[in-house]
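First the structure, which I've put down as structure tokens, then a few questions once you've had a look.
Only one protein chain is missing; all other protein chains are in place.
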Amino acid sequence: MDKVIPKLEEAIHDIEDGALIAIGGFFTCGVPRDLLKAIISKGIKDLTFACGSGPLLGAKEEMSELVANNQIKKVIDSYGLARSTSKGLDDPFEAQVRANKIELEVVPMGTLAEKYRAAGAGIPAFYVKTGAGTFVEDGLVTNFSENTNGKETKIIDGEKYVLEYSIKPDFALVHAYMGDKEGNLYYRKTARNFNHVMATAGKVTIAEVEKIVEPGEIDSHCIHTPGIYVQRVVQVSRREFEITID
Amino acid sequence: MDKVIPKLEEAIHDIEDGALIAIGGFFTCGVPRDLLKAIISKGIKDLTFACGSGPLLGAKEEMSELVANNQIKKVIDSYGLARSTSKGLDDPFEAQVRANKIELEVVPMGTLAEKYRAAGAGIPAFYVKTGAGTFVEDGLVTNFSENTNGKETKIIDGEKYVLEYSIKPDFALVHAYMGDKEGNLYYRKTARNFNHVMATAGKVTIAEVEKIVEPGEIDSHCIHTPGIYVQRVVQVSRREFEITID
Amino acid sequence: MKKFEGLPQEIIALRASQELKDGDYVNLGIGIPTMISNWIEGRDIFLHSEIGMIKTGPLAYDEDIDQDLINASCQPVTEVAGSIYFDISESFAMIRGGHVDVTVMGAFQVSEKGDFAGWNNPSRGLGNVGNIGGSMDLSAGSRRLIITMEHTTKNGDPKLLKELTYPATGRGNVNLIFTDLAVIEVAPEGLILKEIYPGLTTEDIQSVTEPKLIISPDLKEIEL
Partner (left out) sequence: MKKFEGLPQEIIALRASQELKDGDYVNLGIGIPTMISNWIEGRDIFLHSEIGMIKTGPLAYDEDIDQDLINASCQPVTEVAGSIYFDISESFAMIRGGHVDVTVMGAFQVSEKGDFAGWNNPSRGLGNVGNIGGSMDLSAGSRRLIITMEHTTKNGDPKLLKELTYPATGRGNVNLIFTDLAVIEVAPEGLILKEIYPGLTTEDIQSVTEPKLIISPDLKEIEL
């Protein structure tokens, strides 16, 4: 079963307007930037990007194109805005959020990680203490006020927990260091971050990898993402980039 | 931070009567048998063993001693009885269950894995479809009828899910192939099975390992159980045993 | 009740193996399902073992036996190129999350609604307290659930029923049933008889099946 797709545009051929797309990566680290470029080239619109911790801040160039092309309908993230408030004032994405042209939904990072993990693991909802007693419990986490809904809570062993639901993306785009033809993935250092959970969550998961190897070449004890979660693998070249977010 | 304890009896010195003890292993594979032997030697009683898939069937010798010594109050497992009904009729553990001297609580294997994972991950409860519409939903999963409680359910996107609670053991006993002095663990092949989730779940986690190495000797990308979950490491020798359950 | 001669177990397994597609991730239960692995050698099918392995190889014998390498039925197995290992919560994330394409299991009883009873053994005298293993997770989570079994009990009593009399392992999850006598699809409107053992009539099959069968317009003999 060879899951390798020769070209980026072919790997994303069935992503359409309105798709819910998960993006791996943590700021600049481990972001599937070539797949994002393919999304930009394809020009599809009304996209919701399900992120973990600012991969679109890390992929500055791609982000500004996505915003300039009006491709984004919504972003879900724990850290979606420029770090510096003053830079944020000049940021086209943030301007669109402030103008309510793009929805930004904020979720605590660990809850977000678990929402993707839960989607992959067949768990539609789970309780966490994160956010209990805060605006997260009240659901005041989006600039689209019509979408604010208070969350269900439950007292378990005397402590209050918030019920959180899984997020199941139509497509998950991830970046790995190595992938074999059967879709098994291996990440380098902290570039693993959200890539594994995103890969498990996607209805269709597409991995861009820096190296393609034969099945068996990645240590059988050291597979980070089993190929069962990965439908397509596409090779990209390793790019150098600056490690910074504004 | 050297977590290595020289002796088995020292590694379990603070496990007391009535403890809830998780045991890694799947039938004969990856069971912490030397730690079980230490539990037997210590003679502590009223123990509840939280298992995954028959580690006490796999560790026949230890199981029969635990039963003969009346150390077991309860077992939680997905597969706790002899495979063969006729062998079960001769089995002292099963006889005690049948006589309601020992409680056996049955949980579907995947739900059980998730209950331990949830305990380690700070998730007190979660929804699964496993068991919906069955006696699991009705809570008819123990021979102690006073402990049968129907489970909460919820319709999510038109499907019925059952609310399951985490199981947080006082101690988790696991078996690993390799461990470093900081408690990072590496398992061989299918001996990983329940050992990792048990290690994350234990309030105190004790690992018996076949090899102790220095920090950094296990590949940093290939740590199966990060040492943050492991309080004590003790070396045991690799033993040969028969691969069979009755 | 009349008892018909049909396919031997190995051949039920062969017929079921033809239902698997290249690239499928498949979990095989104990009994007839395990025999399917003999029919898919060389095919591009990924065998998932719930203990935490994908691309589970054939059974191991003698010096190939490794005590750290067993399948979920406690049998020593082997590795093949591309075999991988993972922990149990990952393994059941795959199952519950719908990543396993097909599970094949045995059953004591299947109902016309697709409910099935896979493990209960009332003779044990412990009610529901028995060995569930991963059967409930597999039946609830897999994309497709295939049952392979004898059409009737040893006494010739039907195992295809209107309602289960044993406790359910899963409700409404069975998609397809392969028996020694027939291939039957579970549809919203009931059980559809699709293939039949050569020489038997639809009346013969109905006579050993409790619910009323819907005869497929494309009914044919079981082909191998």
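Read from first to last, the chains carry the letters A, B and C; within each, the first residue is number 1.
To be clear about the criterion, contacts are C-beta pairs under 8 Å (C-beta built on N, C-alpha and C of every residue); 3 or more make two chains touch, one makes a residue touch a chain.
In this text, all values refer to a predicted model and were calculated from it rather than measured experimentally.
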* Structure fact -> The chain left out of view makes contact with A, B
* Structure fact -> Contacting the left-out chain: of A:Val97, A:Ala125, A:Ala207 or A:Ile228, that is A:Val97
* Structure fact -> Given A:Ser41, A:Asn70, A:Asn149 or A:Thr244, the residue that touches the chain left out of view is A:Thr244
* Asked: Pick from A:Gln71, A:Thr130, A:Ser166 or A:Gln231: which residue touches the chain that isn't shown?
  -> A:Thr130
* Among A:Leu35, A:Ala50 or A:Leu81, choose the residue that contacts the chain missing from this document, as touch is defined above. => A:Leu81
* Structure fact -> Touch rule applied to chain B and the missing chain gives residues 1, 117, 119-123, 180, 182, 184, 200, 214-216, 220-221, 223, 226-229
* What chain A residues would touch the chain not displayed? -> 26-30, 52-54, 58, 78-81, 83, 85, 88, 97-98, 104, 106-111, 113-114, 116-117, 128-136, 140-143, 177, 187-197, 224, 240-241, 243-245
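Heads up, the rule we're going with is that only the chains that are shown with their structure count from here on.
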* Structure fact -> Listing by label each chain that touches chain A and chain B gives C
* Asked: So which chain is farthest from chain C, going by the mean of the CA atoms in each chain?
  -> A
* Cα-centroid distance, chain A relative to chain C, in whole angstrom -> 37
* Could you list which residues of chain B touch at least two other chains? => 114, 128-129, 187-189, 224
* Touching two or more other chains, which residues of chain C qualify? -> 79, 85-86, 89, 92, 95-96, 141
